[in-house]
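Left out: one protein chain. Kept in place: all the others.
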Amino acid sequence: MNTAATTPTDEHADSHDHEHHDPRLAHHFDSHQQQFDTGKLGIWLFLVTEVLFFSGLFGFYAVYRSLHPEVFLYASQFLDTVLGAANTIVLLFSSLTMAWGVRCAQLGQTKGLLTCLVITLACAAIFLGVKSFEYTEKAHHGLLWAGMYQSPEHHEAAAVPAAAGAVESGDHGAAHADDHSDDALFEKTKHTLSYMTTVLWAVILLSGIGLAALFKNPNQKTMAAVLGCVLISAIGLQLGAYASIGYHHFGHAAEPTAQEIEMAETVPAEYAKQKEKIPEPKLAGTFFSVYFCMTGLHAIHIIGGMIAISWLIVRTVHGAFTTYYFGAVDFIGLYWHLVDLIWIYLFPLLYLIN
Amino acid sequence: MSDHAESDSHAENPQSCHVHIVPVKVLVGVFLALVALTVLTVEAAKFDVGSADVIVSMAIATVKASLVVFIFMHLWYDKPVNKIAFFFSIVFAAFFLCMILLDSHAYDDYVQGYQQDKAPAVTAPAAPAPVPAPTPEAPEPAKK
Partner (left out) sequence: MATVVDSSDPKSNYPIQYRELNYLNCSKGWKSWFFTLDHKRIGIMYLMGVTVSFFLGGLFAMLLRTELLSPAKILMGPDTYNQMFTLHGAIMTFLVIIPGVPAAIGNIILPVMLGAKDVAFPRMNLGSFYLWMFGATFFLAALVIGGLDTGWTFYTPYSVRENNASIIAALLGVFVLGFSSIFTGLNFIVTIHTMRPPGMTWFKMPLFLWALYATALIQILATPVLGITGLLLIVENVFRIGIFDPSLGGDPVLFQHFFWFYSHPAVYVMILPAMGVISEVIAVHSRKHIFGYRFIAYSSIAIAIFGFLVWGHHMFVSGQSKVVAVIFSAITFSVSIPSAIKVFNWLTTMYKGSIRFTTAMCYGLSFLFIFAIGGLTGLFLATLATDVHLHDTYFVVAHFHYVMMGSSLMGLFAAVHHWWPKISGKMFSEFWGRIACLGVFLGFNLTFFPQFMLGTRGMPRRYYTYLPEFQELHVLSSMGAYLLGISSALMVATLVYSIYRGKKAPANPWGGASLEWQCSSPPPHNNFDHPPLAGDPYVMESVVYNEEIGGFVPAECQGDNNGSGTAAGEKEV
């Protein structure tokens, strides 16, 4: 979204030279105020398109929930409310630091801005870590989109050897045939999780390389900043993932108290408890289609936001932002808040169906 | 349509940028309010209030969203044109949702009829066992 000249040279507020040579002012603007207003309107219109982009998914949700309310009621029990709520708070906190960062940028406090951006980036990574755990866990239980969905009843069936034939899907049926015990499940979760986090690591690394390639005349400072961003993202990711594993394990302690079970509404326990109450409806997989589409697209936006924030960090390290040129921080901040905003709606819509 | 950024405003010092700066106290306060609302919505979901459930959680989400939009995103202090732009996106998204929702039940009868026609053929000897009700006429919870 940034339109200004990107020369990241450090010229402080003392640049009283001729205004047409101001590298921070693009040639077709008259003043910084005009440049800022233009960018601001641009980013708001971009957010408008984002809202409408997501509205298609909300339409998907609304239509299917109104057509098949029982599916949503049944399937949302498999989503872990505590993890969802924790993630919400992580994202809200990142929103706070982002807003604070914008304030720092407006006041010209470079150090404060850098701190805020780093925390924001770390929170985003933690969010992704938790999400990758949730995805892994869903995949293990066969709770996938409609085309791949496997009824949890298959786990029950698999427990009884005679009913092994009931498992129809080739790839996943085999993986699920013997994982009824919780411990085996955790081993597998950890295993797949390492696989998933590797993928995300690769994404982060590739983005980092791409980002570094994007800068003209990179110097050591640039490289160090990009490397730092990659590290922060990776550590945050692992932190998020292992925190959720730990939480999950805690929820499945050897003798879980009633309170713990209630707190950790996780799949097998909850399913065992409730399957008498709610029979599995047809089309239960549709819920997971909605779930994966919405959270997946949201996660892609998070990754995009992380790249943008890393770019901001590198430019902040170079001291590119001043009291009259901070548009980029503000605009990426607005984008980040919108991503947060969408999650604010996704959380109750997906996790809190009663 | 509001006219902003007219010529008079950018004739002055080109190295200034007038914006509203939100105090830290307000930022932290908003964050705490958001956390409190998150906890509230989780707690509220534990009570079974029937179809009002969605309304309650959506209302809380909207309060949270407004806090983010108006304070974190500075929309409260922003130019009218940005407010209008964002407002219109919500209006259009809502209109889109309303129209497709209004229409999504239009073919319930056909689907039901089709299934009732088909059901006896498949499970004819079984009894007048009710159709497995994949499209129940149950009153769907009021949607957002």
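Just so it is clear, A and B label the chains in written order, and each chain counts residues from 1 on its own.
The rule is short, and it goes like this: a contact is a pair of C-beta atoms (placed from the backbone, for glycine too) under 8 Å apart; a residue touches a chain by one contact, two chains touch by 3 or more.
Treat the numbers as computed from the prediction; the structure is a model and nothing was measured.
When you scan A:59, A:84, A:236 or A:348 for touch with the missing chain, the hit is A:59.
Only one of the listed residues, B:21, B:36, B:49 or B:99, touches the absent chain: B:99. Among A:38, A:110, A:151 or A:323, only A:38 touches the chain that is left out of the view.
Against the chain not displayed here, chain A makes contact via residues 1, 3, 26-28, 34, 37-38, 41-42, 45-46, 48-50, 52-57, 59-60, 63-64, 67-68, 145-148, 282-283, 285-286, 289, 292-293, 297. Taking the whole complex into account, chain B touches the unshown chain at residues 1, 3-5, 7, 81, 88-89, 92, 95-96, 99-100, 102-107, 110, 134.
The working rule: only the chains that are shown with their structure count from here on.
Averaged C-alpha coordinates give centres for chain A and chain B that are 19 Å from one another. Across the interface of their complex, chain B is touched by residues 13, 15, 19, 22, 25, 30-34, 36-38, 40-41, 44-45, 47-49, 51-52, 54-55, 58-59, 62-63, 65-70, 81, 85, 88-89, 92-93, 95-96, 98-100, 103, 106-107, 281-283, 323-326, 330, 333-334, 337-338, 340-341, 344-345, 347-349, 352-354 of chain A. Taken together, the chain B residues at the contact with chain A in this complex read 4-5, 9-19, 21-22, 24, 27-28, 30-31, 34-35, 38-39, 41-42, 45-49, 53, 57-58, 60-61, 64-65, 68-69, 71-73, 78-79, 81-82, 85-86, 88-90, 92-93, 96-97, 100-101, 104-105, 132, 134-136, 138, 140-141, 143-144.
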